[in-house]
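All protein chains but one are shown in place.
Think of it as A and B in the order they're written, each chain with its own count starting at 1.
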Amino acid sequence: MELKSKLCLVVLVFSVLLAVSSGLDYKERDPGLRQCMHQCQHQEGYDEQQKQICEQRCDDYIKQKRQEERQRRRGGGDTSFVRYDENMEQYQGGQQHQQFDQNPYLFEDQDFDTIVETDQGRVQILQKFTEKSDLLRGIANFRIGALITKPHSFVAPHHFDADCVFFVFHGRPTISMVRGDKRESHNLERGDILRVPAGTPVYIINRDENEKLFVVKLLHPVNLPDQFEAFYEGGGENPQSFFKAFSPEVLEAAFKTERDELRRLFGQQRQGSIMKASREQIEKMSHSSRSSEGLWPFHGDQPSTPFSTSSKSGPFNLLRKRPSQSNRHGRLFEADSSDYKQLEELDLQISFANITRGSMIAPFFNSRATKISFVLDGEGFFEMACPHLASQESSQGGSQRQQRSSSPSYQNVRGDLRRGTVFIVPAGHPATAIASRNNNLQILCFEVNAKDNVRLPLTGKKNVVSQFEREAKELAFGVPGREVDRIFNKQDGEFFLEGPNNQQQGRIRSVV
Amino acid sequence: MELKSKLCLVVLVFSVLLAVSSGLDYKERDPGLRQCMHQCQHQEGYDEQQKQICEQRCDDYIKQKRQEERQRRRGGGDTSFVRYDENMEQYQGGQQHQQFDQNPYLFEDQDFDTIVETDQGRVQILQKFTEKSDLLRGIANFRIGALITKPHSFVAPHHFDADCVFFVFHGRPTISMVRGDKRESHNLERGDILRVPAGTPVYIINRDENEKLFVVKLLHPVNLPDQFEAFYEGGGENPQSFFKAFSPEVLEAAFKTERDELRRLFGQQRQGSIMKASREQIEKMSHSSRSSEGLWPFHGDQPSTPFSTSSKSGPFNLLRKRPSQSNRHGRLFEADSSDYKQLEELDLQISFANITRGSMIAPFFNSRATKISFVLDGEGFFEMACPHLASQESSQGGSQRQQRSSSPSYQNVRGDLRRGTVFIVPAGHPATAIASRNNNLQILCFEVNAKDNVRLPLTGKKNVVSQFEREAKELAFGVPGREVDRIFNKQDGEFFLEGPNNQQQGRIRSVV
Partner (left out) sequence: MELKSKLCLVVLVFSVLLAVSSGLDYKERDPGLRQCMHQCQHQEGYDEQQKQICEQRCDDYIKQKRQEERQRRRGGGDTSFVRYDENMEQYQGGQQHQQFDQNPYLFEDQDFDTIVETDQGRVQILQKFTEKSDLLRGIANFRIGALITKPHSFVAPHHFDADCVFFVFHGRPTISMVRGDKRESHNLERGDILRVPAGTPVYIINRDENEKLFVVKLLHPVNLPDQFEAFYEGGGENPQSFFKAFSPEVLEAAFKTERDELRRLFGQQRQGSIMKASREQIEKMSHSSRSSEGLWPFHGDQPSTPFSTSSKSGPFNLLRKRPSQSNRHGRLFEADSSDYKQLEELDLQISFANITRGSMIAPFFNSRATKISFVLDGEGFFEMACPHLASQESSQGGSQRQQRSSSPSYQNVRGDLRRGTVFIVPAGHPATAIASRNNNLQILCFEVNAKDNVRLPLTGKKNVVSQFEREAKELAFGVPGREVDRIFNKQDGEFFLEGPNNQQQGRIRSVV
């Protein structure tokens, strides 16, 4: 039929386009997808419904293609970028999540774009939050990224038009920044937090000779709300240095140098922006942990001292701080602007939770901060009580509602967690995280809009309901006050508790 | 004809949907409307014009249905939620505004959604400002609500993902909040302003045994710009407690309690989120005006003292403050962050104007604050000079314009005011409010973006024009300076003036 043949044409055109395009850049999640959608929009004779069917098929086709692409790139097997061990060439197999989840608060492998990749490492950026769901538009101006490089690697000098906060989880990076007219170098290690202000030229080495580098980044763009760019000072052909964008006569005048010499300088580099450095180069750049001017007494491979925060621009080690919560079920490390002043401008708090295997975090909610959580290691799942989805579902379906309008209903939002999963817990939403029986679950949280935020526990010590007056408890629950007390006082743990006995792992139980 | 039969089909489908849905939740103003629009969008064969006609009919049909719905719910008669007296069952009849006004700055009954309703009270939330007009997108991140409950009522414990500022106009509520790990209770009374920070669990009683509770709220969501949710800690079936959203095994581990017991606890409550409390319960919760820990010397049924603002989180009584303006034509009470520090974070100022019957407010404008005004009592009308609408009108109609482009033209925006009307006066817009001859007009104003705001009077004492130099007056008006002075100095009143003699009440004279 007419529709089918047109659809075939669309798919044919699209597959040709896809064959020549691979990889994705910061801004266009999928140019092939865009092209496909464009065709659907402009097909002669399509009405609205047909266009929608066409677009849906584009979407499915693209997702499928990308899965296959990743498999090809990795030599088959699991394409999860996070299922790797110390030796990056080997990958552990694992269950592939074929279904495309409908959970708007959960992000997995396929939601990351690889925007830089060489044989020495890669940079992956999570899609815009609003691309997944309009419910996340409150945090639209934040992006999540990850930098993974091999030992003894070098990341070419560049700057972003975005503020950036690093967290180091593997490897030993040295980050050099040019601020004002001097360079600062910081030897970082596992647990270090460092803010790189927008527009600061940086280059990075992994000084470790065995361990890969794994850095999680939160980015806050300054030019556009949800989008940022990399500008490579150093480079040539690949990475392309931005110097090449100026016309030859302008460069000649700017450098007072003939264009042929400049062409040579800016035409050499072809290795890509992450490359191998020799042992000698690494050594030299590791020890030059002082700026080219001035004294920086707190750098070098010293353990963080209590005084390191007085170094205005140095890192802060989250894992060396005394945990705010600690028992046999887990440990919680928190840093706010009183620990690391640079968090203040971004209204940010950072926390790291290490949930012992078989344990859980007592359900709680943040009064005003939204958590952007990145799973660093381990497995488990999270659960959240969510009113949004329930209302959307019922409104779109026009399903039965109670005769008298009443309170919202809450859906269980649940998602499996494993290395590399990102999940969002908005302010006010009660949530919990549970570690598997096999491994500790280690989660890094960027908590945005953190000023005056309070954690309100829902079970265990100091839980919210136990603060109510007796009469309020009775009226609220419709059972005698002592009954409420009995139940709400039984759990005497605080923050980290013993986990459920029959843990159901496996597939993501998403909302729909 | 084809179009008509399709339209009938749409209307039929829609009416079936509507029959099973009543009430509205926070986010979907009208799921039936959405369904109807969806049908229009996807009708095969409709071109753009036909779709628009179809959508307009959906809109009209819905509005009509909702009017009828409210009449059914109230047993006929006037459905205005604000036309009631002390005894909530009796309603005064009143002229129904059948026409749907085109005034983008005025909101009436039909613009409020009843999001909670039981036989003990209800909560009504004004639609998003941007739903009425794109001209209001500057205040899109504020919402207006009203809480109305019977005497001796109890509102179940809940928190919002929104900052909230209360103003008490009727009744004597006691508001209990859990902050950190203690509970604060505040006995409020008429005129009290209280801020409840986002994410704070609260429950409320009306301790009065005769007077209904009437609280006006300004909400500032934290997760999404213009939308917020309620999370009920206390509850069961109705209101649904969010605890029920967690899976049984997670709750068992969190509470260290068997699931059957938990099912019982969270399955009892069916009364809805506003319920009746016994006299004893009310008494106990009225006197416990101290937190469970610590001293709160300023609570209890004491009149507000000059020192009450030193209690960081206690209320501030607006009506007990000395009025900023007071004469026989009216009184103005104003509170800013110097009176109540918590207003600072929201950049908010609150004012209450009591315009004596037959009087008016001298026309003035705010230099930078936008007024969100809620009419608490009385009748009257407001007038405003508005350049936006004039330009839109002429641009869309392509009507004649002067050959030389010149200044904008100003339309008279006028609206009838009565209890429950909300009207917006943007910054810089000259406006005035006039009370009817029969009743005082009492208006509560939330003034947002209040920092450094200045009121500039246009007539009467200290009016703006009288500050101009003589030459400026002559050049500006093209009449001798003394002529300008004569007219601008005649009115010696300040802020509240004698009203117009021939007051024209009645229908809203809206813009179109």
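Assume a residue touches a chain if its C-beta (ideal position, glycine included) is under 8 Å from a C-beta of that chain, and two chains touch if they have at least 3 such contacts.
Small disclaimer: the values here were computed from a predicted structure and weren't measured.
S.K.: Touch as defined at the start, partner being the missing chain; which of B:219, B:443 or B:484 qualifies?
M.R.: Spelled out, the listed residue whose C-beta touches the missing chain is B:484.
S.K.: Would you mind spotting which of B:370, B:421 or B:442 touches the chain that isn't drawn?
M.R.: Only one listed residue reaches the unshown chain, and that is B:370.
S.K.: Where does subunit A touch the missing chain, residue by residue?
M.R.: Answer for subunit A: residues 17, 20-28, 31-32, 34-35, 41-42, 44-45, 114-118, 154, 156-161, 176, 178-183, 185, 197-201, 203, 222-225, 229-236, 238-247, 249-250, 252-257, 261-262, 264-266, 268-273, 275, 277, 281, 284-285, 288, 292 touch the chain left out.
S.K.: Using the document's contact rule, name the residues of subunit B that touch the chain not shown here.
M.R.: 47-49, 135, 137-138, 360, 362-363, 365-368, 370, 383-388, 391-392, 394-396, 398, 400-412, 414, 426-430, 432, 434, 449, 452, 454, 456, 458-460, 462, 464-465, 467-479, 483-484, 487-488, 490-491, 493, 497-504
As a convention for this text, only the chains that are shown with their structure count from here on.
S.K.: What is the distance, in whole Å, between the centres of subunit A and subunit B, each centre taken as the mean of its C-alpha atoms?
M.R.: Distance between chain centres: 39 Å.
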